[in-house]
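For this depiction, one protein chain was excluded, whereas all remaining protein chains were kept in their positions.
Labels run A, B and C following the written order; every chain starts at residue 1.
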Amino acid sequence: MTRLPAQPGEVIDRSRPVDFTWNGQAMSGFAGDTVASALVAGGVRVVSRSMKYRRPRGYISNDYWDPNGLVQVGDEPNVRSAHRLIEPGMAVEAQNVWPSLERDLRAVTGLASRFLTAGFYYKTFMRPAWLWPTYEKVLATFSPGGRIDPDTPHRYHDKRYAHPDVVVAGGGPTGMAAALAAAGAGARVLLVEHCHRLGGHLLWGDEHDRALAAELAAAVETAGVEVLVDSTVAGRYEDNWTGIVQRSHPVAVERLVKARAKVLIVAPGLIERPYVFDGNDKPGVMLSGAVRRFVNMYAVRPGSAAVLFTANPDGDAAAIDLERAGAEVTVVDARRGEGIVRALGGSKGVEGVVLADGRRLDCDLLVTAAGWTAPTSLLNMSGDRPVYDEAAARFFPSVSIGNVLATGGLAGDGTLDELIEHAMATGRLAAARARAVSHRLQAATARAVPVNGEEPEWPVDERPDLARDPHPALFRSTTHGVVDFSEDVSSKDMVGAAAEGYDSVELLKRYTTATMGPSQGKLETVNTVAVLAEARGQTIAEVGTTVWRPPYAPVTMGALGGRLFEPVRVSSIHPWHEANGAVFMLAGQWIRPDHYGDPAGEALNTRQNVGIMDVTPLGKLDLRGPDVPQLLSHLYTNKWMKLAVGSVRYGIMCGEDGVILDDGVTGRIGDQHYMMTTTSSGAATVWEWAENWLQTEHPDWRVHVTPVTSGYTSINVAGPKSRTLVRRLVGDVDLDPEAFRYMQVRTATVAGIRDCFMWRIGFTGELSFELHVPAGHGLTVWEALLEAGEDLGIRPFGVECQRIMRLEKGHFIVGQDTDGLTKLPAVGMPHLLKLDKPDFAGKPELTWALDDTSTPVLVAIQPTDPSVVPDEASQIVRPGTDEIIGRITSSRMSPTLERSVCLGQVLPEVSRPGSELTVVMIDGRRITARVMEHHAHIDPEGERVRG
Amino acid sequence: MAESPAFESPVSTPYVSYGGVPIEPSGPGSPLTLQDHSSTTKFIVRAGSETNAFRQLSTPFATSRTEDGVLIAGQRPDEWFLVGREQAVRALAGRLDRTGHVSLIDGTHGRAMFRLTGAGSALVLEKLCGLDWNDHMTPDGAAVSGSVAKVTCDIVRNDLDGVPSYLISCDRSFGQYLFDVILDAGQEFGIQPL
Amino acid sequence: MLIVPCPNCGPRNAADLRYVGESRPRPDPNSASAKEWRAYLYERANPAGMLRETWYCRSGCRRYFVLERDTVSNEFTNPPTPVAKLGKRP
Partner (left out) sequence: MKQRPPRYSAARLVSRAARKRVWPRVWREAPLRNSYDVVVIGGGVHGLATAYYLAANHGITNVAVLEKSYLGSGGSGRNTAILRSNYLTPEGVIFYDRSLDLYRTMAIDLNMNVMFSRRGHITLAHSDASLRTMHWRAEVNKLQGVDSSVIGPADIKKLAPVLDTSSHPRYPILGALYHPPGGIIRHDAVVWGYARGADTLGVEMHQKTEVVDIKVTGGDGPGGKGPGGRVTGVRTNRGDISAPVVVNCTAGWASLISDMAGVKLPISTRPLQAAVTEPVKVFLPVVVVSGTLHVYVSQTARGELVFGASVDPYNTYNIRGSLEFTEGTAGHLLELMPGISRMRLLRQWAGLCDMTPDYSPVMGFTPVEGFLCDVGWGTYGFKAGPVSGEQMAEAIATQRTPDLIGPFSLSRFERDALVGEKGAAAVGH
């Protein structure tokens, strides 16, 4: 046991033991322990194996970034064991080991490591080519992560937006101080801390540090700052849109907070940088911060005989902590020119170290405190390009971005007091700038409370610069240590890659994969750059860094995806459909009945008796104003200036490129009142299309366009008995065929419901009445129809039946029988194109398209064998060849004709009635088919609809 | 004339939570409530700034006010919602000067409408809508349109006796979806249907 | 997410709007040559810098309007109402 007696700053609760398993073995720790602290307390030294060479690895940084500390917890892969708290019953396993952590058979690759330099795979496995798939499978077994269970459910994740004045990323002393100062200056502040509690590095500091942490945390609480712990500011995006992932949430598994920060304060502190030397990845080689966290926060002693290589006060403090914990400590001080060269030891971990002066010391813990990496990630995302400072041996922010302010260790050094002072100044500055932004926002926002007074001054940044402590530049490329622990890349790999010409930092990265693993450069960036600089004989500043990109820390797909808002639309008859056996289909956002069990039967019944269909999704636009005819003439390709009140007309709309956009009927209901119908999927597009013309090209036209699709429940009553049925429910309209003719519209009272519209149109080719009932009474009318039509053999029908019937009738569907290049002349309705109008959308292209003989046209097609239904999208080829000259766009078995019927697009040369076509079936068979004279397979004269 | 049959709401009862558990409606005294107001009469007025009706309405874009029991909300630069009891709305609409290019459309059937009331109602909206619901940005009376859980809604802040309250309306076909989504978002704050 | 300064509503999330594209004058449909018309349909200036473009305030005021934006920095200039870009002051 290496659990120490109670430590003054420990965050574990010894009264609450927690049992869990490690690779199936029972382990225990205390509430508050991380998986890492509990494992190390339990004597575990090796937690993983390295990615390529399978070398045993122990904790190195003991924090979220620890490249060696990724474990499998239940069905969750890649859990940060130095960050995740233990829970009762947790099943923790080493991942990426085979067959076991102790004996990984793939470790043989370690022996071959001198051949397997970075990028070796680009130079091998090429011949014989047929073996590559096998190599591929073998390589895949080296994939480094844990495993997922395909059946893991995506549990309840949540999202929210936030509009704070100031977001503070980082809850260390400076983040807390900045938050306090900003709140004190009147700002609404959101303080976000990646770890489980506020305090930052003070949590593993001395008594004075811990007292300060507690004091600041308490002050933050009373200051009304909203605090999110175990939460990460994952990204800063356009206009300070910040994404925050909140892991510990009372209701949801995780929650994504999307905050529009008026000012973002970046206070992430610094990340300790590993030292590159031979053997630096042996278990027991640790960073000073790791040791201090183990000892001070978790009362765990990670070793008993320590050699500590230090270049800074944090290293010195680690020595004191270790000694207090009862370890023997030998200090190797870089500031006195002392150094370490090589770690000694076997697969169980470090056993000794060779010093620069040639001495050999035994140890089971080798600690390094070699300097810092500035996690400038959030600043980079804001457009900052960090600059290297030789003297301080780390990168610093360079440009000042108005609404993103850096403070704390990231911005410079100094005493805690000085840092806190800088942070307070930053908080005040942030609050003042947020005030200016807020004023501007509020002044510009129509609905906001009007703002009084002048816009506040944009305060200048008068914060004194923080000092930069000199730090020895401890970089060594010649010692062949590991640079990227996640990716198993050594300095030797890098020097070799640079010599091969991958000698800019970006090429080096991509060739060696350094900085591309789970720690994303947090530990290894500066060392990578330093190695390359040395290899090229350049300075670190000249080499520059790779780009940091979001997220700041890896965040789960669940948190990002959350629950998707996917709206669904239903008509007011939907509950009835559900209760009456409808089989539904998705049509865009709509859910609507595809059929009620027997689409062919529905079709036959509608042809013989009467059927009703819920066509509510049909787009409906209410058009009012004196200039509606102008608008209609402009949108449609045919004429609209003389439509009589009570009449309905069909029209096709084209885009400016002449391609068919939508179609539908529009009726004139009153003097200046029209109702336009569009396809279900085209409703929104047509609305915006109409608004576009009205607002940009023709602001003088007085037309109000209002979408009323859901305002009316639309019911198509179709079939030879439909008039009989409608007559039973409508008393106030003369339904006589002469009085209410095909393509007319009336206002009616249906089943006692006033203000309904009734059109005599139909897509099915039957006599039909389309009823548009105020939606709050839609179900009433539907049920009234069913009741009144019982003796007439009424049956509801769905989309599939409608498709059969419209195809029998030869009506095309925009987007199915036409495509993204189909222009109006191709659908064979020349009467719809009126080029003598002064202007309409697409006019020039349509004029030119009339002369086009090379693009396909729409025709009706019947296979020679009536029992064969070629699938939709079957291709039509020139006989005896594979040359495509057309395709079937729609096809069905017609229950009425008891034969297959189709629509298709074919080249004009074979479009004449009677032309024989060769259709390639999906199974490869070729069948013959014939082009028909009319689009309509049934009733080409239209007697039934007019009936 | 015969009375019209009862108005069919787009929201079906009983109410069910996200997890499928039925939710009992509560009384008006509950701290956070969601109420279906879809049957309320809603007229849409369209009138350009050159019309008399525009002046009569005297409710600038993005604001609202109440006249004779009718809420007048300036939902778009040339568009208003008149919301209230049918008689009152019709009366107010009847008084509008219709000369010029003025349109009056009955939106009662086309729009679902819900009232979200309670001190925490802004928190519920914050989960669903990216607009800023803080008091200074969206004070009582504000009329705004925006996407709520990916459905475009017209929202009027219409406090009840000083308690924050929002009238949220959307295309009727989305009514059930939106009602469910708001109920779900409000679970952590103890929302109850009314 | 980008903030787009709607002249009616004020600053709004870009997701509330639809990007229509480069603002281009429509040639006279009765006299335009095929070359001119197709240039209108297909050619794009696509500058790296200031671009006049059309947006539609889909979830807000439902108005089309033209803004000028720098396609490198994504900052808007000369919005129809004086809405300064959030926080991007020097």
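Assume a residue touches a chain if its C-beta (ideal position, glycine included) is under 8 Å from a C-beta of that chain, and two chains touch if they have at least 3 such contacts.
This is a predicted model, so every value here is computed, not measured.
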Omitted chain - touching chains that are shown: A, C
Hidden partner chain, touching residue among A:385, A:468, A:510 or A:639: A:510
Among A:149, A:323, A:390 or A:697, the residue in touch with the chain that has been omitted: A:149
Option touching the unshown chain, where A:82, A:195, A:256 or A:903 are the choices: A:256
Touching residue (missing chain; options A:140, A:460 or A:579): A:140
Positions on chain C where the hidden chain makes contact: 1-2, 14-15, 18-19, 21-22, 34-35, 38-39, 41-48, 51, 53, 71-74
Chain not shown, touching residues in chain A: 75-78, 114-115, 117, 120-127, 129, 132-133, 136, 139-140, 142-155, 157, 235, 237-238, 241, 243, 256, 258, 381, 383, 496, 499-502, 504, 506-507, 510-511, 516, 518, 520, 549-551, 554-558, 560-564, 566, 568, 585-587, 657, 815-816, 819-821, 845, 848, 871-875, 877, 882, 884, 887, 920, 922, 924
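Everything below uses one rule, namely that only the chains that are shown with their structure count from here on.
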Comparison of B-C and A-B (more C-beta pairs in contact): A-B
Chain centre separation (chain A, chain C; CA means) in Å: 25
Centre distance in Å when chain B and chain C are each reduced to the mean of their C-alpha atoms: 31
Chain B: positions in contact with at least two other chains: 61-62, 130, 144
Two or more partner chains touched - positions in chain C: 8-9, 58, 62-63
List of chain C residues in touch with chain B within their complex: 8-9, 13, 15-16, 58-63
Chain C contact footprint on chain A (complex, rising order): 237-241, 258, 262-263, 402-403, 433, 436-437, 440-441, 444-448, 458, 656-657, 688, 691-692, 695-697, 838-839, 843-845, 848
Chain B-touching residues of chain A, taken from the complex the two chains share: 156, 158-163, 188, 250-251, 258, 260, 441-442, 445-449, 565-572, 575, 590, 616, 622, 624-626, 702, 704, 706-712, 752-755, 774-780
